[in-house]
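Each remark here refers to the structure printed beneath this line.
Every protein chain but one is kept in place in this view of the complex.
Chain nomenclature is as follows: A, B and C, assigned in order of appearance, with residue numbering initiated at 1 for each chain independently.
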């Protein structure tokens, strides 16, 4: 049984092992002892039941309960931009029109913004390649919404997720080539490496005045808000939960940021409390997310359910075991996917 | 029975009568022969089944079928800003921070934008005071979503609605006093009158550079995105359908613009086709919107239903009559309000 | 003899001919009869008006071949730009982008749409028939205006500017326009130029980029054109530089041609001309080249001739052309070798 739960100190070796598998594109979890240790440390600090840190990184792992193996990781930043500014370009529209000349012109612009300051962020999602089946990726990603639904006071009113931007076969970003490159004395590879550690310097060097996109090469214009091929499934998943591209892009590669009011996320809005009735039956049909109400011992699984009236669900024993609950405990449930109400 | 349907040429007298009741705050339907005639004309042009005009004003009236009396009006602009630019201020955030000095400062900004160019707009909602009961205001407002669900190709991917901004007991807008006034040689009353006819001149005179809101008087800052008291119920209704304030405000009074992807509007997303089964029974329980699939003869009512399986609903005879449908016709239905799915 | 004098309504056909052969290369000289007649009318009204400080006046002059009566050139002065309608330029500023952490300090040039020259006087609409484009004629057509300014200082501002046409190819295609203006106007350069000539300029603010434009984002061709005059303007530029005009990184918003500026009082032709009492007689054998003018308004006349620097004497014909009599005062500007 796959269960998602907060990371613990003794997950260090497993996390280190996972980091080995991520590859160079995955900047938030690199094959690097120091980074892993730092992540671990800040994540452990976040799970403090007695206080609500302004900036906390909540990290979760996905564990196969049969073997104890950790096969995935995901995270939530409670608030971005409170130490170093959080930068985006915002895509805007300006109409330049003259009735006198009968000219009407829509022009798109890019403006530096810190509009997402303080927003919560979905981050650091990685699932071991051999575990990428049976909707386990969806469980890993969406389990975070169950945690946010349970502990809303720890998160911002708004939630964002950054999608990796488009780059070509050679790994070159046309958005960077068309815009950023002119303002740097660095080549893409170097800038890319630096940006993975700290994006503040990019903002220092990027143009601060509004840019007219029609002055950029077509390839750069086309890359605005375009997701990297490898990230497209993640984008679809988040869009199905109500997150939307609203015109904010990465200042570096032009990749889109998805945004939603946290409470408008489908899984958060639709989830509700029920009493668990542990049965021998193995229910069939629609899959649900089921999570516990604990903080440090938060656990989330994916399973079919027996809906017994409005307030009770039947759960098989193996799920109850994975969640560490017993008959009559309160759990939070929500259907895995959106669907019709009537 | 109340039914909402497209305006027709012979509604002219009724519309003129309705306009008499609106009062001075309601700029889009004034007690003014010319304005009424112009509205009428452009609305009639919009209901052309053979072509899809780029800019069309779809106007609907609410009729009491028993008496034939017209008691309300509502409208949809298919696209704004395609002739004259459509202006907003966008509220943004900039972080000014220096690690060296240990200073961190969040500053809000106002930037002129035409970002909503081409968006569809909900407009011109007015219900005769004696008809303001029994959720008839909701029927009038939400019937538009049924029309948009039925004819999506006539509308933009995004939908906006402008809310009247805050003004004090004397009708003075603190936002205007703190910002706009400095850039005009006109007083508020005069500017207000002019703006009801044409907002372009305001944009011509308003500052084009980004404004730091912290330089404005506190009363003006407080009015940013704040709705006029009289408009608060309308805002709540639209928010319950998923429209959200996303930081766009009126350049004149600071009132919020609500935005949504058109397809994300609850009533549009959840509505679906069913076959009508006309019965003698008067159903009870949850209220639904029911609309026909016709264009010029589009009609929408509010009623309780009998859900018969997934694809059939039982409707009482008086509703069928009001909708001008018979047994077996296809209608679109959706619950009046959002609710739980499971 | 070539005589420099204010335009009159009789000049309309001649002016139209010049406008047509200029091929729309000059914003202020569109081949549009209404506009040209308006331009003559403005000149006549401005000359008749009693002026204390410069406002909306404009003056246009013809260079007439007195033998044939043909107008072979035109040039003008606008008393103060930006008064009745806005006057736009791009100012080229540098924006610094620095990262102390990375030890990078970039200076990025950017174009700012501005109205910094509002209130300045402007020399403009200089055009001469190709057949007469010799240095001497050019000097007469351009500098006779400065003598007019010297005679009527109250009519002009302390700051004087000239916009030189920017780089364009044989089809009058401006690389700067193609890269920048076209995106905002949706039309070709010639059309935009023509419309600017005949319309009020309010629409420029409606259409042109309002945020600064970063120079590195422009095409190389467009960057190369910044502040560069068209090839056939180089002689004009040299003439103006000799007069004391300098380029301060202001360029035309359409073709990026340079705007040159000077303090009006410091312009050589304004400050260095001298006044003499008119003597009529035998002209000098071996004189020194000079511009000679009267101090009139509607009667303003200027011509180029050789005079004896010690005892300048006008011939009968010259005096008559200048409408001067023995004992009147004349203004003389000694010229170098041209």
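FYI, a residue touches a chain if its C-beta (ideal position, glycine included) is under 8 Å from a C-beta of that chain, and two chains touch if they have at least 3 such contacts.
These numbers were taken from a predicted model, which means no experiment stands behind them.
The chain that is not drawn here is touched, among residues B:44, B:82 or B:107, by B:107.
Screening B:32, B:48 or B:209 for touch with the missing chain picks out B:209. The hidden chain makes contact, of the residues C:16, C:70, C:116 or C:295, with C:116.
Taking the complete complex into account, C:93 is the one of C:93, C:232, C:272 or C:326 that touches the chain left out.
When you scan B:179, B:258, B:276 or B:323 for touch with the missing chain, the hit is B:179. Residues of chain B that touch the chain left out of the display are 94, 96-98, 100-101, 103, 105, 107, 109, 179, 182-186, 194, 201, 204-212, 214-216. Listed for chain C, the residues touching the missing chain in the whole complex are 86, 93-96, 98, 100, 114-116, 118, 200, 202, 205.
Here is the rule we use: only the chains that are shown with their structure count from here on.
Of all chains present, the one whose mean CA position sits nearest the global mean of protein CA atoms is B. Centroid distances from chain C, each centroid being the mean of CA atoms, peak for A. As a whole-number value, the distance joining the C-alpha centres of chain A and chain C reads 62 Å. Averaged C-alpha coordinates give centres for chain A and chain B that are 33 Å from one another. Looking at chain C, residues 210 sit in touch with two or more other chains.
Residues of chain A found to touch two or more other chains are 94, 97.
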